[in-house]
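Take a look at this one; I'll ask things after.
A protein chain is absent from this complex, but the other protein chains hold their places.
Up next, chain A:
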Amino acid sequence: MQTDLLQEARRQAEICNACRYCEGYCSVFPALHAERAFSDGDLTQLANLCHNCRGCYYACQYTAPHEFNLNLPQALANVRQDSWEDLAFPRAAGKAFQKSGVMIALAAVIGFALLFWAVRALATQGGEGFYAVLSHNAMVAIFLPAFLFPLFSIAISLRRYWRQVGAQRLKAVHLVRAFGQAANMRNLKGGHGDGCNFEDEDRFSQGRRMAHQAVMYGFLLCFASTSVATVMHYVLNMPAPYPLWSLPKLLGVSGGLLLVVGCVEMVRLKLRADTSLCAQGAFGGEIAFVGLLGFVGLSGLVLYGLGQTAAMPVLLALHLGSVLALFLLTPFTKMAHGFYRLAALAADSQRQ
């Protein structure tokens, strides 16, 4: 990892440790105050506990122009970003995509191209609905590896993370606590329930928490929709297409709507927020990632709406292409943060 970023985070963490005014904002400070000296692993853990709510920046009496030049949200964001690149498997992919909006867009385009090619080359012999465009077997052949590879990659990264931060053996209770905190985004409430300081300097608002909830639950609903459909297909022998009042459709449509609204709001907030409090150079990558996620949701909804028209094959290729890119990029984009954050919360719960 980059030693200059770690050194800067260490310098700031030591000042915070002498101050302690921000203790109640989030999980970072109690963890920070438990140490006296900060190893690289400690800093990586603190960085992944931080979710850039900025409460500690606007409340800090030592921000620039003060010579102590505190900007803990950015110092931690830099280490966090660097840790995601460094812990990625393969590492080169982390370096290539995390910060690069261009590379993420390129990946999406390749995803589209691949699907268009597949539609052409693997033209189906019969089949209903979408399967008339691309056979179920072809879809599985493409998406099963695209689903399994990221899981494998993330598993390796999390193992690396666990070693790096020096956490102990994982127990179920740690995971329960971590999921509990993630589910209601306790930390995003800012310690006092007023939310975070994101889009309008020191004004507290629930905006970012709401947007994040929408994105997360939207994504999970879409994912659930696909999972339910898979079960219906293989276990219950009920292949697609499904009517509106079926579980996959209900989950998919509501999830898609939440996802799109959440992504639009997230981009809006990010454009208003002060970028000097984010990781340096990561803005393009983040916006591109949220864009890709939103596109997955939007193309899914449009596909649902225009599924009976001549535009369907093109829409299907676009949607599946973006899903493919999203899956494959999961370990190498902002998408990975959810996994690291859970790991950080689980490791943190060992302290309690």
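Keep in mind that, in the parts below, contacts are C-beta pairs under 8 Å (C-beta built on N, C-alpha and C of every residue); 3 or more make two chains touch, one makes a residue touch a chain; residues count from 1.
Operating definition for what follows: contacts and distances are computed from a predicted model.
Not shown: a single chain whose UniProt protein name, out of "Putative ABC transport system permease protein", "Protein SCO1/2", "Tricarballylate dehydrogenase" or "ABC transporter ATP-binding protein", is "Tricarballylate dehydrogenase". When the full complex is taken into account, the listed residue touching the unshown chain is A:C19, out of A:M1, A:C19 or A:I156.
Interface note for the absent chain: among A:R120, A:R159, A:R203 or A:R272, the touching residue is A:R203.
For chain A, the residues touching the absent chain in the complete assembly are 14-15, 17-25, 30, 33, 36, 55-56, 58-68, 191-192, 194, 202-203.
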